[in-house]
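Every protein chain but one is kept in place in this view of the complex.
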Amino acid sequence: MAVAIDSTGLVVKGNPVLGFVDAVLRGVGQVMFQNNTFTGLLFLIGIFVNSWVFGIAAIIGTVVSTATAMLLGVDGSLVRSGLYGFNGTLVGIAFAFYLQPQPLVWVCIVFGAAMSTVVMATLMNVLGTWQTPALTAPFVFTTWFFLLASPQFAGLHATSLLPTAALPKALTATGVPTVETFYDGFFKGPAEVFFQDNVITGAIFFIAILVSSRISCVAAVLGSVLGILVGLGMGAAEPSVRLGLYGYNPVLTAIALGGFFYVLDWKSYLYALLGTIVTVVVFAAFVVGLTPLGAPALTAPFVFTTWLFILAKPLFQRLRPVAPADATTPEGNLAMASRSA
Amino acid sequence: MAVAIDSTGLVVKGNPVLGFVDAVLRGVGQVMFQNNTFTGLLFLIGIFVNSWVFGIAAIIGTVVSTATAMLLGVDGSLVRSGLYGFNGTLVGIAFAFYLQPQPLVWVCIVFGAAMSTVVMATLMNVLGTWQTPALTAPFVFTTWFFLLASPQFAGLHATSLLPTAALPKALTATGVPTVETFYDGFFKGPAEVFFQDNVITGAIFFIAILVSSRISCVAAVLGSVLGILVGLGMGAAEPSVRLGLYGYNPVLTAIALGGFFYVLDWKSYLYALLGTIVTVVVFAAFVVGLTPLGAPALTAPFVFTTWLFILAKPLFQRLRPVAPADATTPEGNLAMASRSA
Partner (left out) sequence: MAVAIDSTGLVVKGNPVLGFVDAVLRGVGQVMFQNNTFTGLLFLIGIFVNSWVFGIAAIIGTVVSTATAMLLGVDGSLVRSGLYGFNGTLVGIAFAFYLQPQPLVWVCIVFGAAMSTVVMATLMNVLGTWQTPALTAPFVFTTWFFLLASPQFAGLHATSLLPTAALPKALTATGVPTVETFYDGFFKGPAEVFFQDNVITGAIFFIAILVSSRISCVAAVLGSVLGILVGLGMGAAEPSVRLGLYGYNPVLTAIALGGFFYVLDWKSYLYALLGTIVTVVVFAAFVVGLTPLGAPALTAPFVFTTWLFILAKPLFQRLRPVAPADATTPEGNLAMASRSA
């Protein structure tokens, strides 16, 4: 039989078309570390519920970055697990989000997604020296380059969602948090990972993660809550918190450190907690630091903080790290650790 | 006997409390590469002479970063030599220096000092690939993140010491150097490593270094002098030179390259001279480059320049490098080199 189903979704053999579709869906799922066909499909559904333009951009981006990897000869198992898709997914949505819909933008999505594959290979090589994953850095760097370039090109027009270049200033008014701050912020946290300003999309995303891993889902929930609490505790602007902007990076850090790249126990739990809290500060720092350039923080705060917390691993002998190549799900990591113990 | 004294200070065995106190004092000493209990104690005294708030912030930062390293399982010998303390020391003082004293700032010092330990472990892992030390980079990165974040948080208020974000402009007036420019600048050079705008503190710091290493003390003296001379020679603003701002980075570069990470001889002496001069230019570059962000240069000019001059070592066959793990004092390095010769 060419197609079967296991706990991570489809198992495709001998059917290149269906195999490619599976790689693309897993690619979408890998945006939140879920190598799972159904998670990817649910993520896509969540995006289409909010906007079919973003859905199409996501698919094009994932297809191009995955196909580029195949053409350049990337190892088949990496491609099949979606590792060369997720940055293209985000490149596609980001370009459609920050640039006005013109034909040239779709050309840029194709070149940007292809470039993200090169950056991914570069970071897998360089960071592989220290057994550290590239995360969404290829998306971040590629998107920064194209968005920064846009003022120089009359063919690209920024949408009003791209920040205007300015000198950083201290907040003057922050607003008062209400129940909606928490409700909206909680669901929009995971949704904003994909630039989706939509509560229902966020709810679908939580379910999508749950399909793949209960521990990752709990981590995502706690990450979103922590983002809101630390943000408000520090005195962040209420509208930003309500939009989920203080949540999308902590959600990713919490999933990454909460059982995925370290075997979950109470020590790594506290470590993930520290990392998630720090991510909130790093997010604010990136927002301010990028203000004079008029560039968005994207998922750079998550990438940077998680790199720090993973690159440190050989020195911290009380934690049990999981090499990127071995990491499956938090549950799978726990099972592997108990076998080898 | 649980406690003895050798040339580097206390030797503590079997007494965890006193051992921790010793690690903290050596941590303060390591800000200027001195793994020496008494140097650290004198540094603290120098800080308290100027301000007891900064003294307490320094102690809290050092305690938290050292304790975090112990909790996460960092190798005991690294902790005991103070290598997981000195970045916390500077984080503590920097936060108290640039942020108005509110309860939240002390919470930030705790989290910042803990974060600096993670950054330290990351850099020891990454830079260890090329046998290169982390220097004060964990302090620099952590402090930049918290200071950059501060405008986004109503709970954090910058003091007037933090630069206001602006577009860089050429100097219009530089002022005329007087005897005080040299006198104040000379002593405030080392003092400003710890953000202390105080001549007496600087004098105590010179003595503190002398207790541990005569060669390092001479390097610090020459570094402070060179910072003033090169700064004035290039046409730097007199008030900055008088405040020691052109001295604190060259002081650190001179100590690092002047016998500590290279065995001292006339070739490494000239090499350290080049590095110290270059540090002055790199300092001005960081000041200008950070102007649009309203962020201070901290010790980044020293870190960056010294990294360059140490990472280059395998190519320069006429210099005799000392691996970070083997470096003790310039005198110790010389003795080790003559034994192996």
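Labels for the chains are A and B, by order of writing; each one numbers its residues from 1.
The rule is short, and it goes like this: contacts are C-beta pairs under 8 Å (C-beta built on N, C-alpha and C of every residue); 3 or more make two chains touch, one makes a residue touch a chain.
These figures come from a predicted structure and were not determined experimentally.
From the options A:Val12, A:Leu44 or A:Ala121, the residue with contact to the chain not on display is A:Ala121. When the whole complex is considered, the residue among B:Val17, B:Leu167 or B:Ala341 that touches the unshown chain is B:Leu167.
In the full complex, subunit B makes contact with the omitted chain through residues 129-130, 167-171, 174, 233-237, 267, 271, 274-275, 277-278, 281-289, 292, 307-309, 311-319.
The chain not shown here touches subunit A at positions 71-75, 78, 104, 111, 114-115, 118-119, 121-122, 124-126, 129, 144-146, 148-158, 165-167, 292-295.
Just so we're on the same page, only the chains that are shown with their structure count from here on.
Subunit B has its Cα centroid 36 Å from the Cα centroid of subunit A.
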